[in-house]
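Beneath this line is the structure, given in structure tokens, with notes to follow.
Missing here is one protein chain; the remaining ones are kept as they sit in the complex.
Here is chain A:
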Amino acid sequence: MATTACFIIVSRNDIPIYEAEVGSAVKKEDAAHQHQFILHAALDIVQDLAWTTSAMFLKATDRFNDLVVSVYVTAGHILNILMLLHDSRNEDGIKSFFQEVHELYIKILLNPLYLPGSRITSSHFDTKVRALARKYL
């Protein structure tokens, strides 16, 4: 399992709809905002890159010091971005993680009570994502 891993789902207009620290490292005080900064900055790269390829998994798109941002773009008509900030090099694991989280996310979208673009508050989703993180990262 990766020591640092911050997973985030970004909806249209850069609004994060789900955030989770899924790393095994002891949570530091300043880690949360630092991770957000890095992920937010990486969106610039993602926006350019997303339209140049048909692949959904964009691999490592950006890095800051030893932290790498891996990105998975969903195929929605709006650009929904799954981003993971991590320090491990396990690309296959990350890809599987993204794919499974994507499935979970689609299930969330199918919920008629869920308004697309709003925050994901489902605790079920949260536990599932954390379990996946433990499994793959």
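Heads up, the rule we're going with is that a residue touches a chain if its C-beta (ideal position, glycine included) is under 8 Å from a C-beta of that chain, and two chains touch if they have at least 3 such contacts; residues count from 1.
We take it that contacts and distances are computed from a predicted model.
Novice: Unshown chain, UniProt name, "Sedlin", "Isovaleryl-CoA dehydrogenase", "ATP synthase epsilon chain, chloroplastic" or "TRS85-like protein"?
Specialist: In UniProt, the chain excluded from the picture bears the name "TRS85-like protein".
Novice: Which residue from A:H40, A:K59, A:K107 or A:R130 sits in contact with the chain not drawn here?
Specialist: A:H40
Novice: Write the list of chain A residues that the hidden chain touches.
Specialist: 13-17, 27, 29, 32-33, 35-38, 40-45, 48, 119
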